Every structure is written in C-alpha cells, then in structure tokens.
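Only a single protein chain was left out; the remaining protein chains are all shown in position.
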Amino acid sequence: MPEAARKIRVQCVINGRATTLETYPMARLLDVLREQAGLAGTKEGCGEGECGACSIEMDGALVNSCLVPALQAEGAKIRTIEGLADDSRLHAVQQAFLTHGGAQCGICTPGMILAAVNLLARNPHPSEAEIREGLSGNLCRCTGYTKIFASIVEACRDAGKRA
Amino acid sequence: MRSYVPAYEMEAPRDLSAALERMAREPGVWKPFAGGTDLMVLLEAGKLPHRKFLSIWGLPELRGIEVIPAHVTLGALTTYTELRRHEIIAREFPLLCQAAAETGSIATQNRGTLGGNIVNASPAADSPPALFVYDAELELVSTSGARWVPYHGFWSGYKQMDLRSDELIRRIRLPREKTGWKQYYRKVGTRRAQAISKVCFAGAARVEASRIVDVRIALGSVAPTVVRAVATEKTLRGERLSPAILSAAQEVLAREIAPIDDMRSTARYRRRVAQNLLAEFCEALSA
Partner (left out) sequence: MEAHIIGQSVPRKEGRDKVTGHARYVDDLTFPDMIHGVTVRSSVARGRVRGIHFEGEIPWKEFTIVTAKDIPSKNCVALLIEDQPCLADEFVNHTEEPVVLLAHPDKYLLEEARRAVRIEVEPLPAIFTIDDSLAKKQVIWGDDNIFKSFRVEKGDVDSAWVKADFIVEGQYETGAQEQLYIEPQGMIARANLKEGVTVWGSLQCPYYVHKALVRLFGFPKERVRVVQTETGGGFGGKEEYPSMIACHAALLAWKSGKPVKIIYDRAEDMAATTKRHPSRTRHRTGVTRDGKLLAMEIDFTLDGGAYETLSPVVLSRGTIHAAGPYNCPNVRVRSRAVATNAPPHGAFRGFGAPQSVFALERHLDRVASAVGLAPEELRRRNFIREGQTLAVSQVIHEKVDMGQLLDRALNLSGYHAKRKRFQEENLRSAIKRGIGLASFLHGAGFTGSGEEYLASEVVLEATREGRARVLAGSTEMGQGTNTIFAQIAAETLGLEYEQIEILQPDTAVVPNSGPTVASRTAMIVGKLVESAARAVQQTLFKSGLLKSDYSAKDFADACGRYIDKFGALQSLVKYEHPPDLHWDDENYRGDAYGAYAWAVYVAEVSVDTRTAEVRVEDFVAVQEVGKVINPVLAAGQIEGGVAQGIGFALYENVVWQEGRMVNGQMTNYIMPTSMDVPPIRVFFEEIPYARGPAGAKGIGELPLDGTAPAIANAIAHATGVDILRIPVTPESLLSLLESMHA
C-alpha cells in the first residue's frame, strides 16, 4: 500500500461564501466541490477535460474542475451553478434555457450555462460563430446545440432590454 | 478516478528560488506542475507514475509577457488565453495565436500553459510547430544558473528533452524577425474543436520578387517529436515556386516525417495530408 499524503486545508471562496476544505492536495476540485462542499450541481461526464460538464468559474475564468488539483484552489474565488441564481430570481441565461429548450436531460446544463454566462461576461453581444466557439468545450448529446444557441441569443436580447 | 489520490503529494513553493532549491536538493523527485491540463488527465486514467509535484502555477516570476524591440519574451506560465489576448502576439506571431485558439477549449486555454505544453512534449502539441517557425529560444533555470537554448535541438526524441531534472523553463523568447513574412498554420484534427491533431503544419516564408528568400516549416503529429522540416525548407529556399519545385519539396517532406498508424489516424493519411498542406502553404505564398 502506498503511503498516504497528509491532507491539507484549502481556503477559498465558493459562491460568495468563505470555505475551508480539508482534502488531499491532488484530489480533483470537482470531487471536493461535490463531496465536501455539498455542491452536487457540477457534474462528471468524462474525467478527462473533454465534456465540460464539470465547468466552473475560478477567479472569473472558465475551467474544468476535474482538471484542477485541490491545492491550486487555495485563495481562489469559485462560482458554481448553485451560485448563479440570485435567491429565487434566475439568471437571464437560466431563464432563457427554460423558455427556449436549452436543457433536455440536464446533465450538461450546469456546465453549459456557466460557459454561456462566462462568454457573455467577456462578450455581451456574441455572433453565432462566437457562441459556437465559446461553447465548443461543452458537449451536449441531447440537443444538437440548436436550442442552446437560441437560448443564449435570447438571453443577450433580454439583457439588452434590461440594461 | 483510477489513481490512488492519497499517495500523491503536492506543495506550493513560495517563490521560484524555493522551487529550484527543492528540485536541486532532490533531483528528479519533485516535478513541476503548472496548469495541470495534461497531468490531471493522466492522474484520472491511472497513468501518472510520478507522485510528488511542486505547484508552480502561482509563481509570479514565471508569468508576464515582455515586449522589447528585438524580442517578445513569454513567461513559461503564459496561458493560451493570455496569448490570444495579447495585441503584439496577435499581430506579429499569428501562428502562435492560432495554435492557442485551436488548443482544447476555452476552459483548457485558461489553464494550459506554454511551458507546460513544451515540457509535456507531446508530438501532437499545437503550439510547438509555431514556436519552431518563430525560432523560439527557451530559458532554463536551476540553482546553478540560467541558460538559453534554441527550441530547435532542445527536443531530441519522444518525450526526450535537453532539460535536467533540476531545471525549469522560465521564459520563451521569440525574436521579432518575421514581420513581413507570409505565414500559414493549419491543424487537421478529429473535429472542429477540442481535437487532438492528426497533422499540424506551421510555415512562414519571406518572398521577394516571387523567390522564397527564407522559409521555416514545422509539423506536428507526424513523428515522435514535432519536426522542423529542414530538408524541405532547403528544397524551397532560394527557389521560385513552380509545380516542379512543389513536387520535389513534397517528396522530400514525405521522407523527412515518420507518421504512424494509431487509433486516431493512419500513416498514409498523415503523409498525404502533410504533403497537401505543404501545397496549400505554397499556394498561400504565391497569392
């Protein structure tokens, strides 16, 4: 049996809340979020950084949490899908997904919504090509992406109206 | 998760000196770990035999992009996202920008680093062909000091590099010499995004009065390392492009690369497409 490393304590902010995680240094951030922080909204689809179901925002950047070792979350500001809605008020992208069929089975949806929110934060009025590129790291097997694009286009339009 | 995660150690040295000291004290025991986009995939698959890692992700000495008249110098931890967003890189080193844009996905680009990509030394890596074309130089540092080496020559074989076990890449330097050169990059992957390359071609040439005064060509995924196609370059250098010259260059290229059959593609496909991309490159030069 290989000798076990010591567990470490990682201090970070998750969805606005200061959190201390106690875990192995190279445990996947995905597992730590799901099992320790009680945030099961972030999903594992492939364990190799291909499907994007595990996407989160780390210091404002979209990352695959299955590829981040827990130690590197030290001092990070993390946002998961659970941190998106403002109490009972859904984010524009979430609402658009509901109205326009952006979610079918829903397993890719948390990652997909975060990728969309992240895209819109960088580029509030993306072209269709830019939307496609912005989401190209998030695989969806159910929708063929069509209604995901439609949802995002709609969310931009709504955001424009609200602004 | 196929690895026994509790057996893996990782520490975050407080600065570059501390990291180098550790690596010097126990050579080969501690390996640097940057953004993890390659190493974590191996960990997940149960294919990461090494157990002790130094997280260098936070080290400021390894970040930053410096621009002076002669060079652009990139910290080893420059991410693909940072490359894509940098105005000078986009303008003067478009092939590197394009390579970065075609690497993985946005999420991978936010965490993947140029230094990590070089040290991972995958023959299918997307940036190295551009780095070869730009005559990149690497700064390797250890407790014994720093040395600059040309990237061409650094990579000697499959996963073999002129990098000691106590050394880290600190910077990558790109001479600003290719402005005015015609540049071409094409990655042929398994699909349009998030694709491992089957063939990758980077080329740049200085063309004066229809003559190829100078040229650089590098290819990925067609040999155990990314290949700087020096023999092919020689066939083209000084010549006026013609169907005969192209044909000759394609023949030399076919012998200069050593593509294989693997689960993604075939040697035959890779060889033929490499030749076709060379033709497309030459077409671009004539335009």
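Order of writing sets the labels: A and B. Residues in every chain begin at 1.
In this section, a residue touches a chain if its C-beta (ideal position, glycine included) is under 8 Å from a C-beta of that chain, and two chains touch if they have at least 3 such contacts.
Computed from a predicted model, the values in this text were never measured in an experiment.
K.L.:
Of the residues B:17, B:190, B:210 or B:286, I need the one that contacts the missing chain.
P.N.:
B:190
K.L.:
From the list A:8, A:21, A:78 or A:108, pick the residue that touches the absent chain.
P.N.:
Selected residue, touching the omitted chain: A:108.
K.L.:
Name every residue on subunit B in touch with the hidden partner chain.
P.N.:
Touching the missing chain: residues 1-6, 45-46, 188, 190-196, 198-199, 263-266, 268-269, 272-273, 276-277, 279-280.
K.L.:
Over the whole complex, note the residues of subunit A touching the chain we left out.
P.N.:
The missing chain touches subunit A at positions 1-2, 34, 39-48, 50-51, 53, 80-82, 84-85, 90, 94-95, 97-110, 113, 131-133, 135-149.
Just so we're on the same page, only the chains that are shown with their structure count from here on.
K.L.:
Between subunit A and subunit B, tell me the centre distance in angstrom, where each centre is the average of that chain's C-alpha atoms.
P.N.:
Each chain reduced to its C-alpha mean, subunit A and subunit B end up 29 Å apart.
K.L.:
Which residues of subunit B touch subunit A in the complex?
P.N.:
On the subunit B side, the touching residues are 1, 4-12, 33, 36-37, 40-41, 43-45, 51, 53, 55, 57-58, 81, 104-108, 110-111, 192-194.
K.L.:
Sort out for me which residues of subunit A touch subunit B in the complex.
P.N.:
Residues of subunit A touching subunit B: 2-5, 24-28, 31, 47-50, 52, 55, 61-64, 66-69, 71-72, 74, 115, 118-119, 133-134, 136-138.
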